[in-house]
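Got a structure for you, written out below as structure tokens; questions coming shortly.
Of the protein chains in this complex, one is absent; all others appear in place.
What follows is subunit A.
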Amino acid sequence: MSLVLWGPGDDLAHRHRSIMDDPGAAGRFGRFGGRFVPESLVPACEELEEAFRDAWGDPTFRATLNQTLELYAGRPTPVTPALRLSAELGVTLLLKREDLAHTGSHKINNVLGQALLARRMGKTRLLAETGAGQHGVATATAGALLGLDVTVFMGERDMERQALNVFRMRLLGAEVIGVSSGSRTLKDACNEALRHWVASADDAHYCIGSVMGPHPYPWLVREFQRVIGEEARGQCASLLPCGTPDVVVACVGGGSNAAGTFAGFVDTPARLVGVEPAGGAAMTAGEPGVLHGFYSHVLQDENGQIREAHSVSAGLDYPGIGPEHAHLADLGRASYLSVTDDEAIAAVARLARAEGILPALESAHALAWVLRAAGTPELPPGSTVLVTLSGRGDKDADQLARLP
């Protein structure tokens, strides 16, 4: 294993790799990524990496996953031209409809992949953290489908905000454990899931919900989400005279729907834009650091204590961002911006009324940037833009109804 140097300026230690490819044994995306976990968990991470490499190169595994995505999860999801909103904004807006996937968000893509992998590895349990509950619901669903026990860790604050999803998870047979430490949100749920995994790695697979965590997770989750971008690329090719959109936009918490979307367009001329919540903008307001096993941009104070994120959207309430996004930003290949809670809330209503589509608050962040940028030099009139609508908004209805 190559010596991995520590901290800024260590880029030279890493071989050049093509963008959004295999991050190698050290799990590095440029200077980001890695495996900063207790020794107890290293063997479990190595076992998973080996199993994933093996499965991902196995046509039988790929065929089983593809068939499950098609027959069970409802893939491919369509790309819908947002005709009325396009006319209002003066741009051509296309929506990649992950809200139409089974369980109501893109999370199912990753979870089905990991659950099939876990079964292949002989694991009998899935552990998951969840913020908005979408990943928890998806994991509970995959567990029910494949006969695996599921334990979901969820911050108590998120359980209050997303009571419907807690009910859904329990209905699906999952055990939901409330986490009362720290900010009682996604970051604390991750800590607790990791602690639990240390004690149960023999029979449990930790099904991480985003492109975060120790190597191989950021890579593995991006690969399982790649289907979003690959489908969308083909769909754009048949819908757009120019073949590829000018701009591809996705919301970013940990960044899995964005990573999956970007993976399909990274080798095209399309501009890639990730949109974070203003209260949890790890890329723009954070600084390099280590959280939950990976080195990336993290919200932190001057002493290195992790700061809490604050977003109306529980699914984006996370102080870090996937390491590959930090690398794409370093390279200038993708840009990352933020929108406020109010902009996201307004975007929910705007899409609902113009197109009859109720997006998740998370997804509304991506749309909110389009609403803001359309007609400006950022997104000039006549541009074509693809937005990944990562999930549907039913889960947020109760929260939105209670807003002043």
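Here is the rule we go by: contacts are C-beta pairs under 8 Å (C-beta built on N, C-alpha and C of every residue); 3 or more make two chains touch, one makes a residue touch a chain; residues count from 1.
Following the convention adopted for this analysis, contacts and distances are computed from a predicted model.
With the options "Tryptophan synthase alpha chain", "protein-glutamate O-methyltransferase", "ABC transporter substrate-binding protein" or "ATP-dependent DNA helicase RecQ" in hand, the undepicted chain maps to the protein name "Tryptophan synthase alpha chain" (source: UniProt). Of the candidate positions A:Arg62, A:Arg170 or A:Arg195, contact with the hidden chain is made by A:Arg195.
In the complete assembly, the contact with the undisplayed chain comes from A:Leu291, out of A:Leu65, A:Val227 or A:Leu291. For subunit A, the residues touching the chain absent from view are 1, 3-7, 10, 26, 34-44, 181-182, 187-188, 191, 194-195, 198-199, 201-202, 288-293, 295, 298, 300, 302-306.
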